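Take a look at the structure below.
The complex appears here minus one protein chain, its other protein chains still in place.
After this line comes subunit A, so read on.
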Amino acid sequence: MSLDDDDMPTTAPIASASADQEDAPTGDEVLEEEIQDFRLFRKDKNISAQTIRKGEKDFESHGTRAQENALEQSRQAMKEVLSYTRVHQTRNLVRGWYFPDWWAEWPEKEDESAAGGNATQGTQEKDKRPFAHMRDRVVILEGSSVSSTYLGRAVTSQPKETLARGKDWLLPEEALYLVERGSLDLWWPTRGLEEIFPPWKPDVKDSEAHPESEPAATSEAEVVGHAVESNTVNEADEYDQGIPLSVQAAYSLLIGNDGERGKVSLQKFQVYSNLKRAGYNILRAPPLTKQCTPQTPSVTLWQWLSSLLPSGSEPQPRPYGPLIQPGLYRSYVPIYRQMVIIPRHKPSAAPSSPWLPEDPFSVHFHIWKAAPKWSKLRHPPPDFYLAVVDAQETGVPTFQEITALVDATPPAPGKPEWTGPGRMYARLKHGHRNALVAVVDHGIINYMRFAEGAFGEELLFERFDSRNAPRSGKGGGRALSSSVIDTGTLDKFSKQPSELCVSGRKVEPKDNNTLDDDP
């Protein structure tokens, strides 16, 4: 799955066609990809995805015993594989406790949100930390685990007496993802947080069964040691503070409706874990507060005006008479220049639309490609901005919705090497800002990329005079006669069109891949 157009073939349409054939799965492959032949999974977990994809299927039932047996085996294999129970070996047990209301009253800091929201500059500064979503964090992590580089969040700079100071807290999707992959043992506390994580006192040795009462900076070796210790306490004590929860219970407690504090909707969780499984780093996007305010109306107006006016050197088209002045033309460029009368969308650094994104078409997740130095606190601006929508409940976005969504992302110009006429399609396809939309149909996810296109920036006619002009027969220095167009008929074009480019990933059919909006 590639969410990106980095590997996009760019030089020539021919190259693009051939590469597309390799990349884009055909209808059959899309189907094959979804085959879950658990027989193969059972046999060897290291088998490559390619081999699994080649699993054979039939077109209809032919009533043979071989076919029946194969089906029966598949079903058996599925049952066997799915009956697996998650086991935590004592050495690497990571335990989490569900405390849904601990942070309920926590005031989220405004400056944090600004840091996270304006990712281009905010995260560069060292003292600013990404928005924490503390109010939504409901699971406290005992000790530390490898995953805490990527997940969880602690509140820092609290006084020493604070309960469970410096502990990592997980968002519902993070906790559920860890529970599902068997990396977290989630417990329901029957006692208060102050008993499970007793307040830190300088004198007390942790001689009792609360080894995690130390300040947070326990090294991993220590944690392992403690975990072993705590597991050998006798059984009565073991369940004294709480009981372990099942996966079903974890779902029940952590999945909810959109907007519920401390819960995550099932669709968002599905997208989250899908991307995590694929290796992406993903964080909740900070709430959108005043992201669209920085632009001042005067700027917009100025841009709007200047985009309406042709640049100074070109003559204004006359209100009457032929569109192209009669005369002798020795090249195409002056002719086409006179025909440029429809104002085109011009991408700018500030968002050009006055609309604010509305759910579901607003940025829900920030996504990074896997990188060695990535951490939840120190990371570059996101690679992708993602919105999650439900396939059944959501209609095709209106122009307003999608423009607001795309405008909520920072400008993402293409690569610097994409210059020159050969890379025009790369530039057009990449656009100037872009956002991903994950369409979820009951657990099946489609990723689409919406980009702000600027077709007006690509002047095709400038190339017509070169030697390899497409219309070789008529080129050269021959004089061209001009055709007459009545400007009166052009009134209907006077509305300024914006341009959007939509490209789908993993989408059938291919015909959907590009789509021009119709304002």
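One rule holds for everything that comes next: a residue touches a chain if its C-beta (ideal position, glycine included) is under 8 Å from a C-beta of that chain, and two chains touch if they have at least 3 such contacts; residues count from 1.
What we mean here is this: contacts and distances are computed from a predicted model.
Not every chain of the complex appears here, and the one that does not is recorded in UniProt as "tRNA-splicing endonuclease subunit Sen34", selected from "RING-CH-type domain-containing protein", "Checkpoint protein", "Ubiquitin-related modifier 1" or "tRNA-splicing endonuclease subunit Sen34". The residue touching the chain not shown here, chosen from A:Thr149, A:Gln241, A:Ser273 or A:Thr394, is A:Ser273. Residues of subunit A that touch the chain left out of view are 1, 27-28, 30-31, 33-38, 41-42, 44-46, 49, 52-53, 57-61, 67, 70-71, 74-75, 78-79, 81-91, 93, 95, 177, 179-183, 185-186, 188, 190, 224, 228, 231-232, 235, 239, 243-249, 251-253, 255-257, 263, 265-266, 270, 273-274, 277-279, 391-392, 439, 441-444, 446, 508-509.
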